[in-house]
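Presented below is the structure to which this report refers.
Shown here: the complex without one of its protein chains, the others still in place.
For clarity, chains are labelled A, B, C and D in written order, and residue numbers in each chain start from 1.
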Amino acid sequence: MGIQEQYRNEAAELLSSGAVKLVIGYGEGSTSDRRRPVFIRSADETARLVLDANCIANLSGYLVPEGLLSDGKSVAVFLKPDGIRSVNILAAEAQVNPDQVVILGFDIDGGQASPLPGRKATDFAPLIESQKSTGLSTELQQEADQLELMSATDRFEYWNQQFSKCIKCYACRQVCPMCYCRRCIVDVNQPQWVNTSSHTLGNFEWNIVRAFHLAGRCVACGGCDRACPVNIPLRLINHRMSKEALDAFDHFAGESADQKPVLATFRQDDPETFIL
Amino acid sequence: MAKIGVFVCHCGENIASMVETAKLVSTIADHPGVEISTEYKYFCSDPGQETVKKAIREHNLTGVVVAACSPRMHEQTFRKACAEAGLNPYMLEMANIREHCSWVHTDKKEATDKAIEITRSLVEKVKRNNDLQPISVPVTRRAMVIGGGVAGIQAALDIASAGREVVLVEREPSIGGHMAQLSETFPTLDCSQCILTPRMVEAIQHPNITVMTYSEVEEVDGYIGNFSVKVRKKARYVKMETCTGCGDCIQKCPVKKIPSEFECSLGNRTAIYTPFAQAVPNVPVIDRSRCTYFKNGKCGICKKTCQIDSIDFDQQDIIETLEVGAIVVATGFQVQDTSGYGEYGYGRYKDVITGLHFERLASASGPTAGKILRPSDGKEPQTVVFIQCAGSRDVSKGVRYCSRICCMYTSKHAMLYAHKVHEGVSQIFYMDIRAAGKGYDEFTRRAIEEDKAGYIRGRVSKVYEENGKLIVRGADTLLGRQVEVQADMVVLATAMVPQHDAKDFAKKIGISYDEYGFYNEAHLKLRPVESSTAGIYLAGACQSPKDIPDSVAQASAAAAKVLGLFSKEHLEREPVVAMVTESTCAGCWGCATACPYNAIDHRDINDRNGNLIKRVASVNPGLCQGCGTCVSFCRSNSIDLAGFTEKQIFAEVMAL
Amino acid sequence: MTRILLHTRLDDCLAAWRASGYSVLAPSKSHELTRFNEVQHASDMALDLVLPERTIKDHFFPQTEPLIRYRIKKHEIDTEEMVPPELKRIFFGVRPCDASGLAIDDPLFGWDYKDEYWFRRRGNSVIVTIACTSADDFCMCTSVQLSPDSTKGSDVMLTPLKDGRGWQVLALTDRGNALLETIPSILQESDAEPAPPASVPVKFDIDKVTAWLADPASFESHFWKEISQRCIGCASCTFLCPTCHCFDIQDEGDTYSGIRRKNWDSCSFAMFTMHTSGHNPRNTQSTRWRQRIMHKFNYYRGKFDVNSCSGCGRCTRQCPVDMGITETLQSISNLPR
Amino acid sequence: MIYNPFPMRVVSKRDEAPGVRTLRLEFVKQEDHDYFSTNYRTGMFGLYGIFGEGESTFCVASPETRKEYIECTFRQSGRVTTTLANADAGDIVTFRGPYGNRFPIEEFEGKNLLFIAGGIALPPTRSVIWSCLDQREKFGNVTIVYGARTVADLVYKDELDEWKRRDDVNLVLTVDPGGETPDWQDHVGFVPSVLEKVAPSPDNTIAVLCGPPIMIKFTLNALEKLGFSAENVYTTLENRMKCGVGKCGRCNVGSVYICKEGPVFTAAEVQAMPQADL
Partner (left out) sequence: MSEPFEPKIVAFVCTYCTYAGADLAGTSRMKYASNVRIVRLPCTGRISPMFILKALQKGADGVLVSGCHPGDCHFAQGNYHARRRWTVFRALLSFTGIPEERIKFSWISAAEGAKFAELINGVTEEIRSLGPFEQYQELQKIIETQSTY
């Protein structure tokens, strides 16, 4: 039995037993290589679920909307390890109750989706631990290194070009499971910290602020990068933040549901090489 | 719009000689919202202040900027002037054009331009200032002291003697703490119990002190002036009200071979017991885990023995809630578990003991009645080796810090030993001798010179047994050679560490602690007896290793702080506190995690039917100190700091 | 016989236009994004794209546009209107859907109050459209009563030749004629056959859809909740749409001066209709998606007699969660009657 | 050009109720005044602004019979209204308009008029009231029913007194239960129930009804009970607006743009709109 069949059955069982009220998974998309989020509420709909190597979106953000979990019932969600880490952060930041989340975990490797054992976020702790020890993506690091090698002037020019494309559609924010704020900082107008206009200055401010807010929280699911309709390499800026959190503070986002936010905690011996 | 008055002070020549005040005045006069802009020689003088007040009244000013010296100098002066003229004192800002400008620059044009910019920026800020009212917090003028050791007793007595009620909570059956266990005390060698027991008795008899022994703090709610503390009074099974402390029950108790905690297991106690003879209160407790009656329902000899029927097997723990205005934490320390030092043989060889054991051996009321006898065979040891820093200042196995008392008590032990075993030889391995304190260095000199304590500078690598003798192998770093010393007994100067449950306890009462579990003072230098939480004070070794004089001094200092707080019925606090915009708070609790003062709580927002809509952050103005760390954490800008709001700072920057 | 323009003459053509004072914008790729940029050479152009990622709407209704510069003084405020330049511009290689988008928005921007910011840019721009000979899975012009060779909104229509050497050229408007008059010697007469237009399958029955939308009962249909369940509420569909025209007006500046700007806004955003009181008529994503569809295919149509959609398919193509107008309208046309 | 406002000078300001303020504005430039005088009719609205903060939409509260100035009454809530509220006499603010449609008061001539308003919605009603009272002879009976949450929340207290004193106006005041003061002489109760109690005749009567959505809903029921037809009830809608001229898309509800085709509608027209989007 393939993973898709296995997970369809499992989803059906969870729904028919009443263990969960909803399964958030992937379904066929508008083209053969696209998958779209689907919301399955009864066992007989589970045939709509698809699970293969095209299922790359991090669905954890769909757990957050107000009211979904307020009835105390559970929801099952298809998640890759990045999504599981997101759930941990959402739990740590009191946005979801992890006891209400049944994880249908899988990973994609070599063009294949394979099941991950475990159903609760805590079951995946060893997996996440091993990811932490492996470190951040070397592909991203190589890409980021290209930028690090540039002079500051060139790097500024690079981002100037990238950010000048931004149209402030906020797809990056809306698709991000971490952007659950009831009111985004850009929508604060007293005072207007971030220029809302999508000129390059406003775009610089927006993208810098978002990256800062994701520091130590981004799990590199790549959602924003894929969502960006103007192809800004957001993955790089977010990766840089993850790297800083890991290198300077040994903080790997979403390690556990009781991880404290990296910017709300400190150690007395935190590094401070740059302070005069 | 706003009507701002700008008052440019010459400060005699101090400002006027470097800043062209006339230009400053006229430029600022053109700034939107500036109603009046004027200059004067000394605005801090009485006529100067009068000018400000008059302008406030005549022009109905909504804000004032005094361009003069540092706000750290005269902010209070001008706030007061504003208030007297009917303007909220927080509608004042000071543009520092003296310390930050005229005094430090040499070019008139540059200084003038800078003064203009500084002033403009503060005009923009003050336009957005809000009327603030000092926060008034009622104070319950009753204190709680947690921990009945010498520090706690001292703090309680000081507060009580000044006429305020105190509740002294001790988790053991008797107050007294570690000091009660000690034999003599350095540097005077007076008997510890002789000086302590009178204070213990004084405490329990003091009309303003309620002593709650065998009781533990379960929960602390509230904030400075208004704490609500839940205390669990553990069941003693002996009625406090009637027991006379005759001790008959103890005599008759058939379970006699229980290692006594007070004696560090060098002696035994019964199942119904007082920890030591001079216990205060002198009322026994039944150790439920050891008592035959509680095990199988048979026995009850104590009950039968008691002539006044003070034994009550049906007693239950009682939770009592107490309202207090201040808390002194004096929960003390414990000695480090030395099991990590396998090479010293502690636990393997009976005659390797800790300093505290030695105190009991040397104590006249101890298991050996003050004779130094070794635990293995009860013989008098002829050679004793003391090992200092057996845990302290050891990054690899022990603790990084110095425990501060070990040098002194080791000297004391060597002296006591010499006094009791006249031919005995004592050898002390040490790293440094730290004897800073009144009479301390003289004391160690005495140990060396009069009582022949042999000091060997170096660390011990191993203690082992050979032919019934302990062999201590170590280095003498002064002579640069290995030494081996035969010993009949080895005493380890173990480190002082926080109580095993210190961190949990800190979380329970809401104070912060360091990496070891010692409680953090609000400021290491300037606020050493205040915890990070307003209204909670620290005394004794719970804050850091301390000897008796320091513990007592800190206890008195904490008591003084409490009494200061209790000097008024209401506490006035600066209104510079954080406030939450509930409609946009997402309840991520980052602010609460970051807050150094535990000033941020959860608040439930319910609909009309009482159903939870959402849970948001809520600032307790009694606890908030106004640092603003929460504000810059909040991703959605849902928390702000009065006096330094986002709007104010934004305006200040955008005017630069 | 028709006039044709050969690929090989395109550079001459560009030179002639520039000499006549035009700047030429064409699809090209820069910094990983395809859009209309000013080009100097034919080789800069990316004419084989089905569609550039961004629309030409951007050049008539910029994402952020200064309206008024203000200087705050003590008792007065100096203002200065910032007038958009009336540039002579040629948009070369526009797709019929994008060209239609401009024509669809014209009545809105001209509705009683004329929005000069739009029309000053419109007035001197020449739209040179190239009919589509290929399409992708997302193209849907045929479903909204347009076509891969639709001339709507265009001034000049270029139809690719079957032999691939160039285009048939047809001026559609006076502006188009005037433009061609600047390059008489570059065009040539030919009877080369045009390539057939791309085949774009019809994806839904627009009449059925509009009829359903016009039915007041449909407004409260449960359909909206289901179809929009995965919508994340970003504005990539609206901002990439050739016809979406909503905007915001914002002041930006410091203590002393600033600029009032007209910025793109989107009905997808929760803040769009939020009153200061906190009341929000469209406070859920489904009501916002309903508004978007209703506005495009019911309200706008009722007012200006045209659907506010040109079938470019960008909304689906770029949607982070694979939604879009096509799926919604398909689902509507498949609803049981 | 299209989005350029008129500079206006604040002449005076008045506190109406807690958080509610009225500004009287005069034109700085004659041509702006001329434009306004030519185009303003009661019911229209404008965008009031301050450069650096933005613009906010509310009605022109002064009547079409008094065009020397513009009055606006608003509640301080957001960034713009807070700044406007802090404006003093002499300060420069801006006005863009007048926009929208109007109450067709010439069609009301010869008819009885019933004005109903709740809370902060009196300002648009007040504009029509004065526009009619200033040519009192053209209309039949005039009844004004006005209610607020509390006595303090009643706006235009001076004018209420004036209307009360006039014998050609029947003023019915009410406050919500619990909102009355000890010396309150008038009704206590919600507007719809007070209206039913007063029971004005629907014959030859036009009703003008302004208030929060929930009040409108219940008052319309009451009017229906009293025999008013929805075509004879006028109301005005307030939505979030940015452009005011039918471009920015914000105020689109159903097939109408409130700013262009409104803000004045008959109850019948309002009922035809998708209610959920209001």
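Note that in this section contacts are C-beta pairs under 8 Å (C-beta built on N, C-alpha and C of every residue); 3 or more make two chains touch, one makes a residue touch a chain.
No experiment lies behind these values; they were computed from the predicted model shown.
Looking at the complete complex, one finds that the omitted chain is in touch with A, B, C. Only one of B:379, B:500 or B:523 touches the chain withheld from this view, namely B:523.
Contact with the chain not shown here comes from a single listed residue; of B:22, B:104, B:436 or B:613, that residue is B:104.
Taking the complete complex into account, A:154 is the one of A:13, A:66 or A:154 that touches the chain left out. For the chain missing from the display, the contacting residue among B:264, B:559 or B:594 is B:594, taking the whole complex into account.
Across A:8, A:80 or A:240, the residue that sits in touch with the chain not pictured is A:240. The set of subunit B residues touching the chain not shown comprises 70-73, 96, 98-101, 103-107, 110-111, 113-114, 117-118, 121, 512, 520, 522-525, 532, 576, 594, 596, 625-629, 631-633, 641, 643-644, 646, 649-650, 652-654, 656.
In the full complex, the hidden chain is touched by subunit C at residues 58-59, 62-66, 69, 84, 252, 254, 259.
In the full complex, the hidden chain is touched by subunit A at residues 144, 147-148, 150, 152-160, 164, 185, 193-195, 197-201, 204-205, 207-209, 211-212, 215-216, 236-237, 240-241, 243-245, 248-249, 262-268, 270-272, 274-276.
Just so we're on the same page, only the chains that are shown with their structure count from here on.
Across the two interfaces under comparison, B-D and C-D, the one joined by more C-beta contacts turns out to be C-D.
For this pair, subunit A with subunit B, the centres built from the Cα atoms lie 42 Å apart. The geometric centre of subunit A is 49 Å away from that of subunit D, both derived from CA atoms. Within subunit A, contacts with two or more other chains are made by residues 190, 192.
Counting partner chains per residue, subunit B shows two or more touched chains at residues 583, 651. Subunit A meets subunit C in the complex at residues 29-31, 34-39, 57, 61-62, 161-162, 165, 167-171, 173-175, 187, 192, 195-199, 202, 223, 226-227, 229-231, 233.
Every residue of subunit D that touches subunit C in the complex is listed here, in rising order: 1-4, 7, 51-56, 77-78, 81, 90-92, 239-240, 242-243, 245-250, 252-255, 260, 274, 276-278. On subunit D, the positions that touch subunit B within their shared complex are 86-88, 91.
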